[in-house]
Each structure stands twice: as structure tokens, then as C-alpha cells.
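Structure below; questions to follow.
All protein chains of the complex are present and in place, except for one that has been dropped.
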Amino acid sequence: MGLENVIAEALPEVLTTRLDSLINWARKSSLWPATFGLACCAIEMMNATSSRNDLARFGSEVFRASPRQADVMIVSGRVSRKMAPVLRRIYDQMPEPKWVISMGACATSGGVFDNYAIVQGVDKIVPVDVYIPGCPPRPEMLIHAVMMLQDKVSKESVRDRRDIPEEEAREAVVPGTLPITDGSTAQQDTLPESRPYTIASRHERRRST
Amino acid sequence: MTSGPDNIEQQSPEQTPSSEAAPSPLVAALQREHPEWVGEVIVAFGETTIVVPRENIVDACLFLKTSPETRFDFLSDICGVDRGVEEEPRFEVNYHLFSTTKYHRVRLKVVLNEEDTHVPSVTGIWRTANWHERETFDLFGVIFDGHPDLRRILLPDDWQGHALRKDFPLRGYEPYSLK
Partner (left out) sequence: MSSTTIPPQFEIVDRPLDTQMTLSMGPQHPSTHGVLRLELVLDGEMVVKATPDIGYLHTGMEKLFEYKKYQQGIVITDRMDYLNPLGNNLAYVMAGEKLLGLEIPERAQTIRVLMCELQRIASHLVWLGTHALDIGAMTVFFYCFREREKILNLIEAASGGRLTPSYFRIGGLMMDLPAGFENRCKQFLDYFPSALDEFHKLLSGNKIFQRRTQGIGRISAEDAIDWGLSGPCLRGSGINLDIRRANPYSGYEKYDFEVPTEPDGDVWARYMVRMREMKESHNISTQALSRLQPGPIKADAPKVVLPDREAMKSHMDALIHHFLIVAEGFDVPAGEVYHPIEASKGELGVYMRSDGGPKPNRVHFRGPSFVNLSALPVMSEGEMVADIVAIIGSLDIVLGEIDR
């Protein structure tokens, strides 16, 4: 007896659900990453897709080379200053909805390399949804991060995601940006834009208004 | 509480900067034919270093490549060094040569002052010098005369300054911002 027969007999003909649940379930189950492997973390990302730790089980079946066909950009590796505009350009070319996973210590905060050549954290350039520590993080950590992203996606609402023109996207304060710390304590005030970016679940949002 | 050197000096080989006789056969041919090209010969840690005046570097390299005793047909590496902001001469360019038939190595060194950092290029002798010299120019500002395409290779094209000089700060001059 096939699965369809079981479903057809057990469930009624019409199912009701929230639109958000259905769309989020579809989105989180098929997160296709864009290949953005830069350095050593890229090799661990390749390990995560290979047969021992299989990322395809979680929906990331193919790594699309073209950003136009990708959902999530896994920035794996150190981002140098020459590469930073390229990174932003690839991010802008991805259509909404899109998410960013910052994999590894170098993408999260510059890592071991606190010097002139490396951007100290990719969240200075693109808004990041999940940060993964480690140098390099184990493939299991990347899988855990994808699962965390799936949890995050499941809490979103369809109304949150709109296409924003490129200039506006660049001019707006990048959510999730850590305040620039160059040793000075002057800019420590907590502006609303500088708080970490979280998506409240529908419960919390209803309660606040 | 003095750190290390007593124990270690007894173990390290002799360092004899000698300019009288060439102890090594690698330098013998060069010293015999063109002694004016040999500035100083240093033998230390099992390696031979020849300090060559800047004007003669191309001739010395060509001689070492073609001479049947030495046959240095492989240029391993060109490495620039910044000795320090206060040092005079400030910059060095080291050429590491290797022979694929005789398996010996030698280092040629050219020292430069801060004001005049021009060195003739050896791309005519080994074509691999092309990228090595571009890298030395990019990171130190040493200009190689006669190089076919001297531009930045590692740093972005619009970068100001030369990154590996000792007076360039480690963290650069400003954090990165998109604008």
C-alpha cells in the first residue's frame, strides 16, 4: 500500500493551514546554497556535502553556481578587501527570499587574521542570519547551522520579505551588524538599528502591538 | 633569566662572513671571472649568500645560469625584505637560485636604499621572475626596470601604500566599509 493511499484514507479531502506554515515549510525544506567557498571552510563545506556527512538530506540538494537560482549563501572562508565588493554583488544578485550563513571564524569576525587585508566579519557587508564558529567548523556544525536556519525560516511571515531596490538595500543600516569596535567607547549607545536582528514569532509580534 | 642563546650557540654552525677567499665552489666561478660583481659572500646555516651590487644583478644571474660549473637554470623565489625603518640600506631583494641538474642552491642579495628602490628586472633570464617581481613591487614598492607588466598583483589595484613595509600598520588605516 502506497503512502498516497494511506493519506487519502486517513485525512479529509481539504486541509486547512496557515499560508505562512505552508510557504515556510516549502522554503526551509529546499534551501539551495550558492557556491561561495572561499578558503579552508570551503573544503569543510565540500566535506559536508559528501557522502559521510550528507547535507542533501536537509534539502540542500545542489549547490547552484549561479546566484540567481540560489536561496542561501554560505560564506565560507575569509573575505579579503578585494573580494568584498564581489561578495556584495553576488548577494545583490540573489532573488528574495535569501539568507546568509556565515561559516567559520573568519567570516564571522575576521578570525585569526586581524589585519589590513581581511574584512573583520562578513556582517559588515551583508546581513547574516546564522553564524558558525570554528576554524574550520566541523561538517556537523554546518548541518546544525542549516537546521537552525530552517527553524528561523519556519518562524518568518510572508509579509516580511519584499524585493528592495539595490540602492535602498545598501543605504539601509545592515541589520545584524555588530558595532564597529576600534577601541573607542564613544559609540556604545544602543541605537535600535544596532541591536541584533531577530525575527519574532507570530505570538510575540501579536503581543507587542 | 637570560633566554636561550648560550645553549643554542654551541649547536649552530659557524657564521663566517668572509670576503677574502670563496669557501664554496658555487661562488668560485663567479669570483674568478667577474670579481667586481661579488660584493660579499656569507656562508651560514649551510647556505651561501652572495651580495651583488644592483647594477650587476642581471649579468651575474645570466652568468650563473649559463656557466657550466653552476648551471642555475631554476629561479626558486624572489623575496623582498624590509630591514626596518631606521636601517640604512633599508630594502633587500633576495634571489634564490636552484640547479635542476646539480641540485645546489645559492642566494643572491641586492641591497637598496630607501630613496632609490630601482632594480633591473631578470624576467629576460627566467620568465618565472615576472610574478615574483610583481609581488615584491606590490608589497614593498621596489620598482623593477624593464619588467613587461609591473602592476599590483595581490593587493587591490587602488590600494595606497605598500603593505609589508615596516611602517605600514598591521591593521591598515581604516576598517572596511561598503561605501
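Order of writing sets the labels: A and B. Residues in every chain begin at 1.
In this section, a contact is a pair of C-beta atoms (placed from the backbone, for glycine too) under 8 Å apart; a residue touches a chain by one contact, two chains touch by 3 or more.
In this text, all values refer to a predicted model and were calculated from it rather than measured experimentally.
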Residue in contact with the excluded chain [from B:29, B:51 or B:79]: B:79
Touch residues of chain B, complete complex, unshown partner: 1, 3-5, 7-9, 11-13, 15, 44-47, 49, 73-77, 79, 81-83, 94, 96, 98, 100, 103, 105, 107, 126-128, 130-132, 135, 139, 152-158, 163-164, 168, 170
Those residues of chain A which, in the complete complex, touch the missing chain: 35-40, 42-44, 46-47, 50-52, 63, 65, 67, 77-78, 80, 82-83, 85-86, 89-90, 92, 112-113, 115-118, 135-136, 138, 165-167, 170
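In this text, only the chains that are shown with their structure count from here on.
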Touch list for chain B against partner chain A, complex: 155-156, 163, 168-173, 175-178
Residues of chain A that touch chain B when the two form their complex: 81-82, 84-85, 88, 114-117, 119-120, 124-125, 170, 180, 182
